[in-house]
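Only one protein chain is missing from this complex, and each of the others stays in its spot.
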Amino acid sequence: MGNFLPSTDAQCKEMLNVIGVSSVGELYADIPRAMREKAAEAVNELPKGVSEFEALDAMRALAKKNRVFDAIFRGAGAYWHHIPAVVSRVAAKEAFVTAYTPYQPEISQGILQTIFEYQTILCELTGMDAGNASVYDGATAAAEAAAMCRERNRTLTLLAGGLNPESIETVRTYSFGADAEYAIVPNKEGRLDLDALKTALNTGVASLILQSPNYFGVVEDIPAIAELVHAAGAKLVVSMNPTAMVLLRSPGECGADVAIGDGQPLGIPLSYGGPYLGFMACKKEMIRKLPGRIVGQTADAAGRRCFVLTLQAREQHIRREKASSNICSNQALCALTAAAYCSAMGPQGMGEVARACYDNAHYLAAKLGKIKGFELAYPGAPFFHEFVTGTPADLTERALKALGEKNILGGLPVEGGILWCATERNTSAQIDALVETVKAVIA
Amino acid sequence: MGNFLPSTDAQCKEMLNVIGVSSVGELYADIPRAMREKAAEAVNELPKGVSEFEALDAMRALAKKNRVFDAIFRGAGAYWHHIPAVVSRVAAKEAFVTAYTPYQPEISQGILQTIFEYQTILCELTGMDAGNASVYDGATAAAEAAAMCRERNRTLTLLAGGLNPESIETVRTYSFGADAEYAIVPNKEGRLDLDALKTALNTGVASLILQSPNYFGVVEDIPAIAELVHAAGAKLVVSMNPTAMVLLRSPGECGADVAIGDGQPLGIPLSYGGPYLGFMACKKEMIRKLPGRIVGQTADAAGRRCFVLTLQAREQHIRREKASSNICSNQALCALTAAAYCSAMGPQGMGEVARACYDNAHYLAAKLGKIKGFELAYPGAPFFHEFVTGTPADLTERALKALGEKNILGGLPVEGGILWCATERNTSAQIDALVETVKAVIA
Amino acid sequence: MKLSFERSVPGRRGCRAPQSAAPHAAIEESLLRKLPPRLPELSETDVSRHFSELERQVYGVNDGFYPLGSCTMKYNPAVNEQAASLEGFSGIHPLQPVESAQGAIEALVRAKELLCQLVGMDEMTFQPAAGAHGEFLGLLLIKRYHEERGDCARKKIIVPDSAHGTNPATASMAGFTVINIPSAQDGTVDLAALRAAVGPDTAGLMLTNPNTLGIFDKNILEITDIVHGAGGLCYYDGANMNAVMGAARPGDMGFDAVHLNLHKTFSTPHGGGGPGAGAVGCKECLTPYLPNRLPVRLADGTFGYADSEHSVGRMKFFCGNFLVVLRALTYITMLGGDGLQEASENAVLNANYLRALLKSELPAANEGFCMHEFVVSLESLKKETGVSAMDVAKSFIDAGMHPPTMYFPLIVHEALMFEPTETEGKETLDAAAEAVRNILARAKTEPEALHLAPVTTPIGRPDEVGAARNPILRYDFTEADQ
Partner (left out) sequence: MKLSFERSVPGRRGCRAPQSAAPHAAIEESLLRKLPPRLPELSETDVSRHFSELERQVYGVNDGFYPLGSCTMKYNPAVNEQAASLEGFSGIHPLQPVESAQGAIEALVRAKELLCQLVGMDEMTFQPAAGAHGEFLGLLLIKRYHEERGDCARKKIIVPDSAHGTNPATASMAGFTVINIPSAQDGTVDLAALRAAVGPDTAGLMLTNPNTLGIFDKNILEITDIVHGAGGLCYYDGANMNAVMGAARPGDMGFDAVHLNLHKTFSTPHGGGGPGAGAVGCKECLTPYLPNRLPVRLADGTFGYADSEHSVGRMKFFCGNFLVVLRALTYITMLGGDGLQEASENAVLNANYLRALLKSELPAANEGFCMHEFVVSLESLKKETGVSAMDVAKSFIDAGMHPPTMYFPLIVHEALMFEPTETEGKETLDAAAEAVRNILARAKTEPEALHLAPVTTPIGRPDEVGAARNPILRYDFTEADQ
């Protein structure tokens, strides 16, 4: 069924003839008969094929069962940004979409060069020396970073309390695999507790994974933390939202050894959580510890500049059980999308986006903060485009419900309140509507 | 404003230097000062530019003010078909979208070949010898056909009463331009009145423009009409829905001299009426009278097959006031879309669509026809996928309103009833829902 | 490359239609098609590859510089396409009730209000599908105007010899006699010739300003005065509006009707030759004759359509090329009045810059500055070296760019017409000038080589004469059977 089997019956017959069998069944002779019959029965019980139109209609019906909010004030790892139309068009170009990993550089320069450009952009944003071609997402980037920082005698990974809880869970899962230890350094007033950090740092610590702005929106004092971590001989991994990097000091400027994060804000739609883009960049010294695909510049025999997958000696297809990571397929098209986004926006456009996020979030915080029950949880702490109001649970529920009725997705309920987010898409009209709605709930 | 002026201020200054002026204003020196000031004032009163996001949002807001029906049972010149995804993707390929008329064949073979393929497909569907690269739509195709059939002593155009009324109006407008006469041959019981035709045919008649299936859905007896028309020395122009051509005898098979129509059903979205695709094809003898762009096959000096715009001696850029038509820009991308549609569906797929249209419409007619007030207006007359029920005006209004409440777009109110249409997209569940709703109105 | 018919495999099938659950209905045998159409039989894989291969043989604006004069091949914002593909626009039926299409009609009304303001007209229709179609409507308006006033002797339309071919062709289609008047030495309208041409038989004048030489006719008010003085009306071919947004309004120049090529000035893509849209605006005197189904803002704030019993009639189905208008509206909304003005200014700047770069090598067809485009003549090059405008244009292809328009306007010999548009950066213009310089240098040293250009394309120059002499307009299936 479907229009994806080009061979006609006549052609199939010819082909079988050339092979020297009379039916496809003969080709399956190695499969035990009972096993084949069972499999055939099983597919028989699946729904039959339908036309493209019917399949699409079924998907449309599912899509309609989801609510597309008119305004989204929720972040927590997934951000509602405008995606320039040219970016979507670039990312939909058929050859980009249908090619695979550029194993054959002669017919893949377009993809290789894009990744090289992406790596460069990533270095510029993070202030690092080298980046890889992507890992699955921000959470696995954290787990991979933990792994790349471990050394023979330093195996403990410290996780900042402000790290996205899903990242923490992911590092925990990977650590279970690696039989490695991890410990959480708690927060104090929304930021990493430096005293607790000092206590936690010992000679067994491989790295600290810090998020800034952290999960609660607060900008951490990365330089101070870097000093402590480095003094203890450990590595500092900083996870940062790429939009924030345009405005705030980059991980590199702040002394991080590895910068990681999720590139979703760079032109990738919300998509109910995926596919997104895990990015990783590091200082020169750590390049050969980076996992994943890496593209490098070289030349052909005629001296023409070109690009190839490089440093493959780190990878699974060469090193097998000794590889630095098992990653193979990654998020290449998302990396291409991010490169296109940064190219289409340019430094000015991205600066404007960052600034609008900052201003809108602060406007929202100022307005919300004045409402009883919506006071800022960490007043005075610097934040970028997310912040927490210390809202009690019952009020949280009522406020979010009231907003939902206006087709506004409010902030995320977290421990101790609501985690709000505003981006350049949240117009002040939307913010005002939100604030009015919340006020009405209180009244 | 907007990101479409690449020159930076510094570059502009350099450029002005090279030109030898100090401001762009000097370049406008030929424009009378008062005129310039008035124009500047006028643009000043226009809204200021906004970001892409805001512009798109404004368009989204407009789009939301339109109602997208869950099911459409209205045709009358615009048909609700499924468009294979691959067709939309092909039609969105950037070079196809952004190139212009292939004046430079060496870098336009992709477009030229597509049109050549389109012309061939058109000939196959219509049963004709040659087609042009498109005219604006089905209505202007009728007007152009009337013009191409006129001869020195034969200038009267007969229009069948079953021709789409908007086509009739268009021919009338063009005739006003050409200072040419036209006359309408009335229908009888939903089909062309052959006696009236006989009466109307005289030595001054240039052509009869006949639509079949006609506006009321009824299949005309084209061979019989062709005989009469030809006997009178006139030409027969047949307008036919391309979907119907796959199932029913083609204009060519029926003896038409010119076949025309609108190609919208071939993969072009409803789009509130446009852009659509006017097609024109004719017998060999009339090729040099065809208006519009035509692509022909030829070869380069090395003997490689290639394609070019040809027979340009008919056209405005060569012949100016003596040209056969003034058409310049046409509906090229729609022609490409139609070619992609026919290629993606193939003869089998198109046959299935035609058959599903036929079956669904007959199912609908059978069910509706049994409801009081919804009896078929032309019982026994053969039809394809449209038909008229002889519904009184007040009942029409109530039925359409009730359907609207179920988000179903019912048939079009026409003189004497409702003109219904069903396509392959109208599932029997939709048809049953329609019938139930109508029944409820009656009850 | 292969034609789709040559890729076809008998019995291979493409997209399936949904099976109808309705019972199979009978069809009278005599109505049935006898010969099935020989459409290509392809899989979706084949279709994807076929059109990918075809696209790779097309040069679009996305591939580089496209200075095709008179065609305004500006870069079209990608967002236009997104707006046009919103289901609320692409999925609605032209005959659905007005209440259910308020957004669509509002879009038309907004576009018309903005554009009327921009060009100084009172009313506008979007029914015409292209510039030429708009011209036709414009002349019908003029025809009806005179007719309704009983002024029936006005059968002549004056057209300067620099006009685009559609102008005279349109005048003929509208039943007028075309009076061609020669241009003055400097390329503008020869006022004396115009005065001599007008009279009681003058229905009107068709003019584009800036004209096809890229010159803004500084006598424009006098020109329109002369025509009006003789009782004629003035029609503005707006194809060159990209030069003068915010700088001059046709309405203020004295024109009574105008068409705008939305696919040129207002940035809707050209689609390999269309679809476009030829919005027609007019002054109040012509408003009653506009086509029916005129989108209007109603007193109650909703939107609807208005008819007039004086209308010249319908130009085509429904409301014109709606999605093209929508793209234009998106563009205008994004740019705003200020952005449109800047666009024109930069178009003029770019054209003058390129012209200045080329000045020493290529004599421009006229003195002074140009507007958004300019014409050069290669007549002396041709005489000296035998290298023609065509040769130079084809060599441009080998330099990786789309050639300028060749041999237009007809009044300039060996003409090349460059229209860089505002969306090109300085470096592109520099590269183009460099390419021209190289070509001209080669013209002197190896003229024969240029006769063979282009050499970097999949095919060389096609035999166009042969194509017209022995037209092959469709695939010949019998060929394949041999």
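The letters A, B and C name the chains in turn, as written, and every chain counts its residues from 1.
We take it that contacts are C-beta pairs under 8 Å (C-beta built on N, C-alpha and C of every residue); 3 or more make two chains touch, one makes a residue touch a chain.
Just so it is clear, the model here is predicted, and its values are computed rather than measured.
Screening A:219, A:402 or A:433 for touch with the missing chain picks out A:219. If you put the hidden chain back, the residue from A:345, A:388 or A:434 that touches it is A:345. For subunit C, the residues touching the chain absent from view are 9, 12, 43-46, 48-49, 52-53, 56, 60-64, 75, 77-78, 423-425, 427. Although one chain is not drawn, its touching partners on subunit B can still be listed: residues 1-11, 50-54, 84-86, 88-89, 94-95.
The working rule: only the chains that are shown with their structure count from here on.
In terms of their C-alpha centroids, the spacing between subunit B and subunit C amounts to 19 Å.
Separating the CA-averaged centres of subunit A and subunit C is a span of 45 Å.
Looking at subunit C, residues 12-19, 44, 48, 52, 77, 79, 81-82 sit in touch with two or more other chains. Listed for subunit B are residues 51-52, 56, 82, 84, 89, 92-94, 344, 349, 424-425, each touching two or more other chains.
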